[in-house]
Structure formats: structure tokens, C-alpha cells
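Of the protein chains in this complex, all but one are displayed in their positions.
In order of appearance the chains are A and B, and numbering begins at 1 in each one.
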Amino acid sequence: MLEIEIDGKKLTVNQGITIMDAAHTAGTHIPHFCYHKKLSIAANCRMCLVEVEKAPKPLPACATPVTDGMKVHTASPLAKKAQAGVMEFLLINHPLDCPICDQGGECQLQDLAVGYGNSSSRYQEEKRAVVGKDMGPLVSAEEMSRCIHCTRCVRFTEEIGGYQEIGMANRSEFSEILPFLGKTVNSEISGNVIDLCPVGALTSKPFRYATRAWELSRRKSVSPHDGLGSNLIVQVKQNQVMRVLPLENEDINECWIADRDRFSYEGLNSAERLQKPMIKFDGKWHETDWQTALDYVVKGLNGVANDHGKDAIGFLASPHSTTEELYLAQKLARSFGVNNIDAALRRSDKRVAAAQQGALWLGSSIVELLAAKSVLMVGSTQRQEQPLLASRLRQSVKKGMALNVIHTSDDELLTRINAKLIVSPLALVNALAQVLKAAVEIKSASTTLDLSAANVGAEARAIADSLCAAESAAIVLGNVAQHHPAFAELLSLAQEIGRVTGARFGIAAEAANSVGADIAGVNPQRGPLGKTVSAGIGVSEMLAAPRKAYVLLNSEIEADAYNSQQAVAAMKQAATVIALTAFKGEALLDYADVLLPIAPFSETAGSFVNMEGKLQPFNGVVRPLGETRPAWKVLRVLGNMLNLSGFDFNSAEDVRAELLAHGDIAAALNNQLTSVAANVVADGTLVRIGEVPMYQADAICRRAESLQKTAAAAAPVIALNPQDIAKLGLEAGQPAIVSQGEAEVRLQLVADAAVAAGAVRVAAAHPATQALGGLFEPIQIKRG
Amino acid sequence: MLSAQSLAKIDRELAKYPADQFRSAIMGALRIALVERRETGNTPEERCLNADVIEFVANYVGIPPVAAYEVATFYNMYDMKPVGKYKLTVCTNLPCALQGGVNAAHYIGEKLGIGIGETTADGKFTLLEGECMGACGDAPVLLVNNHKMCSFMTREAIDKKLAELE
């Protein structure tokens, strides 16, 4: 520990920290631009120059390590003169266009200029003009004359984004921040450079000229997209969401959010928002009032129940719904006598629900996962599924984590991979079994699983070595594993590897409330917090053996199901499809017959339980649009109209309190299956890799216009390993036809060495591919 | 994009550095690419570096293209703008100016009918002003195509040199 003094205040600080760090602990603010706690130190803006006794010149607080006995003056005449001098230099070439600058009112340069600048300029020469740059649909770099060259954006893409997409070209005063010639910035977390830019050089393109910062109200919220549960600041004006920013939470999202979290709000203001209840009769849609619509729903449900029995009804809830909505949905269904309810809409393996003993989760906190010395990611298209978690894992790798991968595609993860096994979906189980077999050998342990068909390869051995050697290790199953028909086996194997090696194991929950859905009891076999219930059937059976009536909560089943072909067919044959939805999507209009407008996350109170089992409540940030109502209220009224008891809630908090009265969330998290099994024999059939594209993950982001213009939202293609293309006599760069069942889809064929042999990568959840069948099922391909 | 000979030269550059520090070779690799462009290009546009070449070289060396672009634009000997068959760079910094550097640059400009920073209409010569080349004792100093240094460039020497460059 060192004794230092900042502005006369005595401090005891750790060795190795900088003056800036020390000042933070003392609550002393030192002006700065280039310094950022999560980025490397550049020390280039020079705004943080301070006086240090016995130093011959002012020193940058951000880069100068403290030494014992150091006496720092952050606001002495010398320090202030240095800071004012730097401010003058920053302003000489900065355009004074604050009145038309989007950053106005939240500009660090503007703020500090008030304190350190002069009222007039001594600079009488011509100001520099820098041409704007095109960074893509999300980040505007139109006004680069405003840039003060702090290089935060450059360092962000390189250090946090994992790949340098922005650079500072040229030198001297001709230095310019830019992406590579003709390229846009494509990082899935690119929007953070907007927050990092201390001036109005990099601004939000969708937000451009929309409003002034001081006209916005700031409300806290939680991201409704992936299972990380990033904390948000939602900014609103006149009852409309105008912008989304990160709310710092060191344990979850630090000070970042993914582009999906940031720009999806455009979907909330989409023209497809459903604003009034609608009923279809005589094949035509009619807007109606709530009472009529709810009467219609009650009549429909009672009618099907009377004519076909309650088992003919199925409830399908999106795991992007709030915990309260999910809890009430299952309460309504079960009170009414319907046991068929599920939220794991893309799960194809029904064996998991039967063997589950609790809600599936990460198996540790996010922070614990990131601190593990060895991690094995199984079946995860990380950067698409949980973009920010992927970034945080990269930071952990830099600090020494060994990251291992078993996956169906060798995607660029922008980090060092310790060992990897890239196999066809049909060989995933075998690959994981190899790791178990190797671990059993290393640890001289035993297992009841039959691993005779698993031949341990070098990579599997390396993965097992890594897991066994690490003092803390974790195995995480991603979306591909969770959607996979052999999810139960993958989970069983992870459990066994965990048992043998001591590693934690779990899943990276797909949606904002996947864990919450299990906790709330939206599971065909388990009630709220694991309460015993009469078992029903899950989504795969509800669609394979179609029901007469479906109730959809927040779901566009044509995009949310494992097998969209089957799902759409099931909807079309049903007597009634009741959709509680925020959007009137084309497919819904086709197969549903009543649409009830419910509030998206921004218009209702509720909570999400993230992948680590943390319940994060939030309030609505704007009033519900039009006649939209929060779904918990709709379900409450429906419960009453169906003459069910226990539907007298005054608030979402009441609903949550009733759920939590059943027990403790932490105690309800459990990844152990009652029995483990694994068929490790790999098959050689051509099989589909059907991942959900980043910006098709949920109904809101599907309608975010700017995200839909990004490279990541490009139309799906058929990607095959070049060897397979040759073997199958196909031609890359030409269209090809893939088919599953009756349906054929014609798309461009692309050669991609990253795709595992024997696999055909065709994205799911996209209108262009919704005619196809199961995500990881056999697929045929021919020339198109 | 680049010839086998150029790639072999880049490989030799790569071999100078530790295996995980291939990035160090980018300066040499860009220089090698530029030399090939100069030797094979038929027009001023074909003789300088462009996005395609920089991206190719960046990928070959294994660094992000924008990082290679930073390097190509930071060091001023990499030609990023169209350039004549013979790029003549005259040092006009103070020590050279005192020994005839500025006069030499003006003389060449007059002879070629171009100003500093310009290329002759036939695309043959580009005249540039340079900064210190570390050869002030030899002033006036002239670099032909970056690599060939011509010393003591009096008017007579300039006449002779220009006549040689056909």
C-alpha cells in the first residue's frame, strides 16, 4: 500500500494504480477524453494533465502510476494552465456547430469547455474540414470534423470488439478516424463506439436529428433479447422510446450493450404494432373492442374444450415474455384444465422436460463463468446468440482463460481457441462423448455411459486436459445444443464431464426469460418453482400432433419454432389460434383468428430471469400504445372471465409475489437430469445447421429497420464446406435448392470452409427459410 | 494479386520476426507490393497502393485491413495517390535548402513543366518535396522511386539524370 496525497487529501492506495484511479477512489474528478476504464491507456488527449510535486512538468493522470509519498494537485495553477492549454488546442479545429450537433447537451467537450475554455478563440487561421465516413446503418460518421482523435473507438473495436475495424489514418493534424476503405463497421457490438465518442463525431444513425438529449427522460430497464439480461437506460420522449443506452452493471454487461439491445427499439415503434384487438371472421380481419375480443376468446376456448376436451388446447409462450406473464399464462392454462404449456419453443428434445429437476441455467454466475480457467462451449454460435457474452469471454481469454469449442461451424470468434472439435450436428454427441472418455481416462474415473463408439481424437483429448487441469472449469451449452434433437444426451454428457472433472455445467439461456419461464412453471412437466403439476405435452408434441386450439403468448411461431413447416401447418389446421401479441405480423394474420394487443417490455412492468438465475424487475417506460394492454392484465381478465379463482392481482408486483411465495429461485435452478443416457453413434446423413440469425431472434428485433440493414441481417444463403460442394457436384456462387419434407427453398450457395463436413448451413427464423422443416434434421440439396 | 516473387519476398520479411509477431512484416510487405505495382503498372493509378492491394497484403500478413491502411498512410513513402513512372522526391528541408535543395526542386519543376506535387501529363514524372533523408551532406539530394538516392544534384546533374530516365 502506498501513501499519497491528492489535492491535500491523504489516501492509501494499492501499488500499480494510476493517479486517475486513485482520484476516483478519492472522489476527485480529473477532466479527460481519451481515458476510459475499460480500454487500454492512450494518454493522447492530454486533458488529464495534473501537477505532481517534484515532477518537472505536468503529468497525465490516466497513465502515471502512483508512487509512495506522491503529492498530486489536480487543480493547481500549473495543472489548470495545462488543462486550459489542451482545451484550447482541442477547440481550434473543432467546428462550433453545437446547435445542430446530436451530441449537444451530452458532449464531454462542450461540458469541459465551459470549465476550461475561453469565451473567444485566439485561433484566426482556417479550420480543418474532414469528410464524413460511412460506417454502416448504425453508426453515423458524417461529421468527422468534430473528431478530437481520442481513439476510444479504435481501441474499442480492437480490444472489446475483438477485431480492429476502425483506425486512425494519416498523421499530424491530418489524422482521420475511419473504417477500411469501402468497408462498414460490422461488429455486433459496434454501437458502443457512439457512447464512447466524447464528441459528436460518431453518433447513432437511427437517432440522428430525432430530438435533443435534454428532452429525453431516462428510465431503467432490462434487455428483452438474449439471456444475458443486459441492463438498459431507455430514453423516452412524448410517450415514445427514442433511444436505448447501457446501464452499467459490472456483473452482467459492464458498461456495454450489444447492437441488438441498443437498436431493437425501432421495432417498438414499427408500423406493424397491433393497437386494437382484432377478430377474423369470414376470412377478413376486423378491429374490435376488448370486451368483444375477450368474449370471443372465452367462447373459443370453452367451445374447443367442450367439443374436443382440454387436451386439444395448447399454450405456447415466448421466452421473451415477462416472468409475470408466463406465470399467469400457466396459471390460467392449468386452472382451466390445460396441461399443455411450453416456452422452450425451439427445443426439439422432449426428453429433457421429463428428466429435468429444476430450471436449466448457466450453472454459475456470469462473473464466475468469466473467471473460470477453462471453458468448453458446446453448440454455441456465440457471437450471434449472446454477442456481449462472447465479447466478455474474449476478455477472459486475454486474462488466461482457455476457451475450448465443440461446434458445428468453425466460426471466427476473434480470440484464441485452446482446442476445438468442429463436427456435423449428428456427431455433436460423439464429440462430447470423446471428451468424457478422455476425462475418464485422465482422472481414472468411471462412467455408466457406453462410450465404446467414441474414439478420442487429439482435440478431444486437449479439451479434456484443459478441463481437468484447470482449478475452475465450466461447460456451457449454447443454442445449437439446446435446439438439438439430442439435447438430453448433450446435457447428460456435460453432467458426466462435470462430475468427472469438477467443472460446472449449464446452458447459456437463449432468451431474456428462458430461465424465468422454467421458474414460472411454463414447462409441460413442472409448475412454478418446481411445483408438481399434472403433466402435459411440450411444444414438439403439441405441433407434431396438432391441437384444435392454440394460445400464443408473444410468439410468432412460424419463426420461433424448431420446425416452422410443422408449426405453420399445425396453426392452419386449428379451429382457433388466439394470439396475445404486440405485432400483427403477416403470418399471424394468416393463421390466427383473434389478435389481442399486448404490451412489449417497454410498456409493462415485469421481470426477466437471466441465464445466471438473477431476477431483474423493471417498469414500463412508456404508456401502452393505442389500446394495447399489459399481458398480465389481459390474462387476469381472461382468468376472471373463465370463472377461474385467484386472478385478482392489482399489479405485476402482486403476480411476482405470488410466484415467489412458492419458493426460492436459487434453489429451483438445477441442471442435473434424473437419468443420463447417450447414444454416441455418429450418423453420416446430410444434416441441416439451422441457427437463428442475430436479428431474427425475437419479434421486436425482427422489426428494427436499421438492424435489418446490417451485414448480419443479409438474406440467408446455403453454406457448405467446399469439399462437400465438390462431392455433391454443386457449384458455389450459384443458386441451389434445399428441401426438407415437401418444401423446397432456392438460395445462393456459398462455399464456407468453416462449415462442418456433412452439414448444410441454412439459417432459420427468416421469412426466406420458414418453409423448411427442423433446424437440425436431414436436408436434401440439389442444383438450382 | 501479387506475383510469386513478391510473395516470396514477403515471406522472407515474415521470417525476420518471431512467429507470433508477423505484424512486424507489414511495412516490408507493403513496400514490396508497392514496388511490384510501380514496376508493372502502366498508368499513374496502377502504380500506387489501393484498397484491394492493401487488403490483400493485410490478409497475407494476417492483420486487419484497417491496421495496414493506418501504416500505409502514416509513412509517407507509400504512394497512396497516382504517381508517375518516376517519382522524384527532392529534399527541401533547411540544411538541404541551404545547399540548393529548393532551387533544385524548382529547376526540375521548370524543366518538366509541373509544380511540386504534380505529375506530367504523360504520366512519366511526379515531383515531390521531401523531408529529411539523412543525407544533408550530399545536398541537393533527390530520391528516384523511393529507393535510388542521387546526390549533389546540381543543374547539370539534374539534366543528366532526367535524360537517363527514359
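In the analysis below, a contact is a pair of C-beta atoms (placed from the backbone, for glycine too) under 8 Å apart; a residue touches a chain by one contact, two chains touch by 3 or more.
Operating definition for what follows: contacts and distances are computed from a predicted model.
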Name per UniProt, for the chain absent here [options: "NADH-quinone oxidoreductase subunit F", "Tungstate transport system permease protein", "ABC transporter substrate-binding protein" or "2,4-dienoyl-CoA reductase (NADPH2)"]: "NADH-quinone oxidoreductase subunit F"
So one chain is hidden, and I want to know which residue out of A:Pro65, A:Gly182 or A:Pro722 touches that hidden chain in the complete assembly. A:Pro65
Of A:Lys10, A:Arg171 or A:Arg623, which one is in contact with the hidden chain? A:Arg171
Which positions on chain A touch the chain that was left off? 41-47, 49, 56-58, 60, 63, 65, 82, 85-86, 88-90, 92-93, 122-125, 148-149, 168, 170-175
Chain B positions in touch with the non-displayed chain are 16-18, 21-28, 30-31, 61, 63, 67, 70-71, 74-78, 92-103, 130-139, 143, 146-149, 151-152
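By our rule, only the chains that are shown with their structure count from here on.
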With chain centres defined as C-alpha means, what is the inter-centre distance between chain A and chain B in Å? 48
Given the complex, residues on chain B that touch chain A span 51, 54-55, 64-67, 69-70, 73-74
Give the list of chain A residues in touch with chain B in this complex. 163-171, 178-183
